[in-house]
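Have a look at this one.
Only one protein chain is missing from this complex, and each of the others stays in its spot.
Going in written order, the chains are labelled A, B and C, and every chain counts its residues from 1.
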Amino acid sequence: MLIKVTTDELRPEEAIAAVASPAAGAIDLFLGVVRDNNLGRRVGYLVYEAYPSMAEKVMAEIAEEAKATFGLEECAVLHRTGRLEIGETSLLIAISSGHRASAFDGGRWLVDTIKKKVPVWKKEVWEDGEAWIEGPESMGMQQAPAGLRG
Amino acid sequence: MLIKVTTDELRPEEAIAAVASPAAGAIDLFLGVVRDNNLGRRVGYLVYEAYPSMAEKVMAEIAEEAKATFGLEECAVLHRTGRLEIGETSLLIAISSGHRASAFDGGRWLVDTIKKKVPVWKKEVWEDGEAWIEGPESMGMQQAPAGLRG
Amino acid sequence: MAYNRPVTVTVLLFASIAEAAGARRIEIASAPGETVADVRERLLTERPALRRFIPTLMYALNEEYVRDDAVVPDGATLALIPPVSGG
Partner (left out) sequence: MAYNRPVTVTVLLFASIAEAAGARRIEIASAPGETVADVRERLLTERPALRRFIPTLMYALNEEYVRDDAVVPDGATLALIPPVSGG
């Protein structure tokens, strides 16, 4: 099981290779990518910060739970930290499974759960300021800045 | 929009690059992979055959419909034909979207619809025989051989 | 004036039906105004062994799915499409 928090660029080929299995008929890959806008604001770049050792531990626990719950063959979860430009990949998840339904279900659950539980934070940097984004948008909140600082 | 039926190896990096967009916050990638078993039989390898020109046309229509229905940024759909060994990728789909929910929904719809509509067929080859597999398993049938030939 | 001139149809076969026919491409001469079903019957007259494939076939005329009552234009390509299994 490939689990990693790293400042290096995330490579899809590495995640795909890590979940390869002769019994897998489906691989689902999810990339969280830095978008040029959020809540109507233009984003310049993002800075991700993690509690790396705990983040890897929680990511591994979530991956094990996904494997057991969805009957997956293998999982890989990688999160990048540091400064990320528009278009760069912050989160990379790969899942292999016998059939595609569990690959899609497992992939979605994994991404949702990672965004709720893994100790990683992002700061948005705009032309005229920056803010830490606190709380996943999946918890029913808009993903709004915790505070503005010009 | 990258749409291709090819005998060449499918490269995930190519599909990801094809759907890159500054407005994309999520990329979902799906790989259909040759599995070593089906319905309890050990599979040696698969042979995929297509009606290539029509397959590309239908894939493009489905991709356009997915973009419109799910509000996607971009789609790529690639299908490989010829002899494929266990672990090789037969179908490669990439979707980019502002947010992950539509990326997952769109990806799943795209795979399901491609399996129902695109003129591509696969033959399973076992140690002791072979058979064309006819009909997608998504239509409520088990994906059983159309006829056995020893 | 050309009303009775024969219409040429290229029939494409794939997968199981192509293997059974030992051919992937068959030229058929039909009459103007004939439908997909008419052309299919001409093919079966020549190759009766293919009849068992008919119940599950779909049809494409010039790369568009059609029903078997569609009229086949001169020079058309008619594909006989077994249940697809790509992916």
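Basically, a residue touches a chain if its C-beta (ideal position, glycine included) is under 8 Å from a C-beta of that chain, and two chains touch if they have at least 3 such contacts.
No experiment lies behind these values; they were computed from the predicted model shown.
Asker: Missing chain touches which shown chains?
Answerer: Checking the complete complex, the chain left out touches A.
Asker: Among A:Y51, A:W109 or A:W126, exactly one should touch the missing chain; which is it?
Answerer: Candidates A:Y51, A:W109 or A:W126; residue touching the omitted chain: A:Y51.
Asker: To test your reading of the contact rule: which positions on subunit A touch the chain that is missing from view?
Answerer: Those residues of subunit A that touch the unshown chain are 32, 48-51, 53-55, 57, 79, 90-91, 111, 114-123, 132-136, 143, 146-147.
Convention: only the chains that are shown with their structure count from here on.
Asker: Quick one: how many steps at least from subunit B to subunit C, stepping chain to touching chain?
Answerer: When the steps are counted carefully, the minimum from subunit B to subunit C is 1.
Asker: Using Cα averages as centroids, what's the distance between subunit A and subunit C in whole Å?
Answerer: Chain centres of subunit A and subunit C, defined by C-alpha means, are spaced 50 Å apart.
Asker: How far is the middle of subunit A from the middle of subunit B, if each middle is the mean of its Cα atoms, in Å?
Answerer: 25
Asker: Which residues does subunit B have that touch at least 2 chains other than itself?
Answerer: 32, 111
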